[in-house]
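Of the protein chains in this complex, all but one are displayed in their positions.
Chain naming follows the written order as A, B and C, and within any one chain the residues start at number 1.
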Amino acid sequence: MDDFKEFCGIIGITNHDEAAEMAYLSLYSMQHRGQEGAGIISSDGRQVYRHVGLGLINEVFEKAETIRGLKGRMAIGHTRYSTTGSNSEANVQPICVNSKDGPLALAHNGNLVNSKRLRDKLQQEGAIFQTTTDSEIIVHLICRSQAPRFLDRIQEALRQLRGAFSLLIMTPEMLIAARDPHAIRPLALGKAVDSLVIASETCAMDLIGAEYIRDVEPGELIVIDKEGMKSESIGQAPCRKHCIFEFIYFSRPDSRIFGEYVDKTRRKLGKQLAQEHPADADIVISVPDSSNTAALGFARRMDLKFELGLIRNHYIGRTFIQPHQEIRDFNVKVKFNPVGGVLQDRRVVVVEDSIVRGTTLRLLTSMLRRAGAREVHIRVSSPPVRFPCYYGMDFPTRDELIANTKTVQEIQAFLNVDSLGYLSLDGLLEAAPGDPCHYCTACFNGDYPVPVDDFSKTQHES
Amino acid sequence: MDDFKEFCGIIGITNHDEAAEMAYLSLYSMQHRGQEGAGIISSDGRQVYRHVGLGLINEVFEKAETIRGLKGRMAIGHTRYSTTGSNSEANVQPICVNSKDGPLALAHNGNLVNSKRLRDKLQQEGAIFQTTTDSEIIVHLICRSQAPRFLDRIQEALRQLRGAFSLLIMTPEMLIAARDPHAIRPLALGKAVDSLVIASETCAMDLIGAEYIRDVEPGELIVIDKEGMKSESIGQAPCRKHCIFEFIYFSRPDSRIFGEYVDKTRRKLGKQLAQEHPADADIVISVPDSSNTAALGFARRMDLKFELGLIRNHYIGRTFIQPHQEIRDFNVKVKFNPVGGVLQDRRVVVVEDSIVRGTTLRLLTSMLRRAGAREVHIRVSSPPVRFPCYYGMDFPTRDELIANTKTVQEIQAFLNVDSLGYLSLDGLLEAAPGDPCHYCTACFNGDYPVPVDDFSKTQHES
Amino acid sequence: MDDFKEFCGIIGITNHDEAAEMAYLSLYSMQHRGQEGAGIISSDGRQVYRHVGLGLINEVFEKAETIRGLKGRMAIGHTRYSTTGSNSEANVQPICVNSKDGPLALAHNGNLVNSKRLRDKLQQEGAIFQTTTDSEIIVHLICRSQAPRFLDRIQEALRQLRGAFSLLIMTPEMLIAARDPHAIRPLALGKAVDSLVIASETCAMDLIGAEYIRDVEPGELIVIDKEGMKSESIGQAPCRKHCIFEFIYFSRPDSRIFGEYVDKTRRKLGKQLAQEHPADADIVISVPDSSNTAALGFARRMDLKFELGLIRNHYIGRTFIQPHQEIRDFNVKVKFNPVGGVLQDRRVVVVEDSIVRGTTLRLLTSMLRRAGAREVHIRVSSPPVRFPCYYGMDFPTRDELIANTKTVQEIQAFLNVDSLGYLSLDGLLEAAPGDPCHYCTACFNGDYPVPVDDFSKTQHES
Partner (left out) sequence: MDDFKEFCGIIGITNHDEAAEMAYLSLYSMQHRGQEGAGIISSDGRQVYRHVGLGLINEVFEKAETIRGLKGRMAIGHTRYSTTGSNSEANVQPICVNSKDGPLALAHNGNLVNSKRLRDKLQQEGAIFQTTTDSEIIVHLICRSQAPRFLDRIQEALRQLRGAFSLLIMTPEMLIAARDPHAIRPLALGKAVDSLVIASETCAMDLIGAEYIRDVEPGELIVIDKEGMKSESIGQAPCRKHCIFEFIYFSRPDSRIFGEYVDKTRRKLGKQLAQEHPADADIVISVPDSSNTAALGFARRMDLKFELGLIRNHYIGRTFIQPHQEIRDFNVKVKFNPVGGVLQDRRVVVVEDSIVRGTTLRLLTSMLRRAGAREVHIRVSSPPVRFPCYYGMDFPTRDELIANTKTVQEIQAFLNVDSLGYLSLDGLLEAAPGDPCHYCTACFNGDYPVPVDDFSKTQHES
């Protein structure tokens, strides 16, 4: 469901004739990870060039001149979701500062849980902040380190961070990729002829013709410069805790995440869901496009017909004028229209990837009924979301999470559906590839792999 | 396939507090029928208000003030595909002129085949043209008629037209809908509380909460004013010849067209195709989203797995910066990415709605193979397109239609696929609802229901 | 005073490598004649290229590509003042239509007095109007003429016009300039190497390096094509009635108008004014920049010090945000600031070019007093404006003309000044070059050289 905001996507590319163009294309293929702003910083070996802006990647880079002005054979890029506000343009990444080490550029995906503490400490020491991003904190830490070598300073800075970070750091001569020891957010390494590519999702590599090699490892620091690539460690013991929601919802089905095809896992979620919560129904439909794959898996296992019961309008822009007059189910109707001929008089299973607030799904359900569905059965390809995420997923506050305040039966009543089934946590972990211990499942069971300080808690629960 | 440009969509609404807002929403739901420009003209009973512009409906109506400025309880709207060029803004509809009858607004979907002749004649008589649209011709004919009553003048004008026209004409007091005697393009009539709505597709009614009543009949003239609605005739014998391509490709699956659900017919096309050209394969995929429904039908009838083998990026805007360097399959990759896990080592049936030039499909096929597909079988849910359309479908010239210059076997070789099967014309007509005689099939067999003059032929075949 | 809107400026150029660029520069130098919209149409001998828009010439032609796209060696341009409104973009000139003679472009400066009658007649005959400009009427008349030769058709059309017209008409092969028999608005002919240039003011020629040859004569039709230039007559007896306000206010002082330097005449107005209404004062100031030259003449003849007592802020754009709170004299202060050191304790003569409403001048006077002026004496370098202009000068309605409702003494009281003196009509005509009979002085004495129909009167006096 689209009730929560998506994450950021980052891309880095080295040794390419059209580094900025490739970053642009990569960001475009990761547009689903953030639609509010984007930016690219390139380097020609001596200086760096920056262009950032609010909007879709196509809007930020509307003119070819803009991208041609980002010279050099190395670039990093960022696409972000963001809060609005007068200052929001300042927050668009990648950030770029001048320091004693010269220009320093940085793009960050994830969320730190000790940012308040770090920021306070830095301010007490006299640091000034021009954005509200974690990125600026990281840059401050790097520049204030007294360690002799540049890489030492980076390691010292990163060791102070708690939470999720998939990072790209660029100087005029060097690209550095780093990932927190829990490897919460994805970060993959690929290769295209002579170029190395580092991206949040592998779909970004597909478009520019690069091939996936491996993931950046938990706690790994990859340094790419003229000498080639070398791998170092941040200096903290790795302990994988991948965000399992990447498989459930965030990543594109054609991407490989944490080394695995998203599509396969997502189909397994649907199958597992069918096993746990079969439904006596005529057809299975998805909420396009995010639950398409899980719905297919569900239909397959149940041996039910998969149908296109909802048509999605993809032309929604950032602004949309709303009529004053009330139109029934307007907020879902703008996105989805039911297909009468498919739904009429049918018992319908709707496979949804997750339920956060439940309000949109309730409207959708009512719309399906009005379009003729005789029964509506909701099947959710993830467990109930009960706890906030502090590592980068922008859930509503705890009180707004419907599963936090209502039982499954109450939710079923609220949605006014004939049945409701959530995938179990065990089922989810069984469907997910590899060792179940390697996933963060905090939003389902409250087991936070990285302790969260009180301030961060307050922020999310208020 | 997206090789040809789409049509226009039109909307008219009467007796509504937020007529312009409703027109805006309706156009938004018909955005697939034209993305190059849009406009709305409203009337408050005394004067008319107009706003048109280039771009998507959301771009043309970016500010709420713009739409609030379109006062009154009656409005017509238009969304169009368009040729580019310095003058193109002038061509955005609805057109509005001042005449002896006061302000006259007009929105047109379709294509006249005698426009050159009419235009020449009008110019000889001293008429001047500020656009290159058919709409301006129609307005000239209305204003030059010497018939005493306004409606007589409209009838006299419309009787001179040859070709396809679904028309909305608005004066400050009156909304008129008209459709050519062959009813080539769709036009539906609906109702929302006290309002009457006339729209190209019924999905435009769904969004604003109106209900479909019936189609505007072939050769019918509907007049809506304070007295209510009355039906007249243009004065020519009706002879249905609906554009069958609306079922194959243009219309949204959730719309009713020519009185029938598009979705149902489109699924039948897939089933019929499976019957005519079964395939020995592992999975069936569509080219999202246009052939989704036909592919589902095909898979169902063949009892094969329907899979999501291609992910479509919906964020493409009007401008897209291309890299200088060659990227393999770039032009399809920007839109579609193959899902490796689905295709790897599989024998794949790709259901496509139609083949026009074949060049895009060839790139797509090569991309599927590179993603691991062992065999690629193309199944097309329409017959070979061999003849140009003169009634509003913007095919390439005859020489560019691949089925016009190559046999099916040659096309199969060109596409480099393991098999290729087109739906037969008989099969198409069987799947389409109602009397087979009621469809225009000229693009497949050259049987043009309305004679086309030489000039129009030259235009399309040069 | 800036209380009335300015006129349009037009430019035509033939046989030049950068015709559109020259038109652009010329319009820029005539920007004072209209700031609301501008456009250029060029011809490459076969087809025409058009770009028009709202705003200053620099805003309409913001990108070099735009102007480079206006190909060919011939161009016409227009800069206009305009009313606002949703439809205003449609009214931006030059207009371009397709007719039986092919493309026809037209730019018009002036105002017809029989436009209502012509428009009604044309509409009765079936003509449609997409703008509210006189230009569209003229184009209709040309295209509807049944005369055999193109030039005959133009002559026939122009003979039906009543009022002021300085016209440029362009076809792909030909540029035609025409002026009404009274030659009310200016139109000059110049030469630059191989090019012929026709412009409203000669300052447009100076910038592009052309030299003034002579004026287009009253009732003259100049035709420029490959064969060269030939002069014909519209076919009506010439009778000069130049708008004397061009000398008083409209034209730039560095232009030649009606064959004479504006600067010289304007200085004479000041001298004559001094002779008629001397003032016992310390200093003379102008209202910059429009009355600078007259003020200099006044000061010279009186042998008083000319001072810069008001500083004008030239950065005013089209939009200006006004504070809610009342600021004294705000509306004049935004434009003018008094120079304390100059005014303090002085008896000040303010030379103004004309008084229309008087409200702005009243604020200005009050501001001067507050800045320390001991006495304020107003001297106006034109007679009282008592009658509306129907030939293109956009005065307020008759009731708003202060001299129409108040005596000079009452105006003096209204302005709250120590003395007030207007130039006499005789004095004005003596200062103006040439035969006094050759000027239109209708706004001062109501002697309209071209009879005005009732409708036009209503329009201006309501």
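Convention: contacts are C-beta pairs under 8 Å (C-beta built on N, C-alpha and C of every residue); 3 or more make two chains touch, one makes a residue touch a chain.
No experiment lies behind these values; they were computed from the predicted model shown.
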Visible chains in contact with the missing one: A, C
Omitted-chain contact residue, chosen from C:45, C:228 or C:341: C:341
Among A:45, A:69 or A:434, residue touching the chain not depicted: A:69
Absent-chain contact - pick from A:128, A:193 or A:237: A:128
Positions on chain C contacted by the hidden chain, ascending: 17-18, 21-22, 24-25, 28-29, 31-32, 35, 56-59, 61-62, 64, 67, 203, 206-209, 252-254, 256, 261, 263-264, 292-293, 296, 300, 305-308, 311, 313-317, 319-321, 323-325, 327-328, 333-334, 337-342
Those residues of chain A which, in the complete complex, touch the missing chain: 49-51, 69, 86-87, 95-100, 104, 120, 123-130, 132, 139-140, 143-145
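The definition used in the following text is that only the chains that are shown with their structure count from here on.
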Identity of the most central chain, Cα criterion: B
Gap in Å, rounded to a whole number, between the CA centres of chain B and chain A: 36
Centroid distance [mean C-alpha coordinates] between chain C and chain A, Å: 61
Mean-CA-position distance for chain C and chain B (Å): 49
Interface hub residues of chain B, defined as touching at least two other chains: none
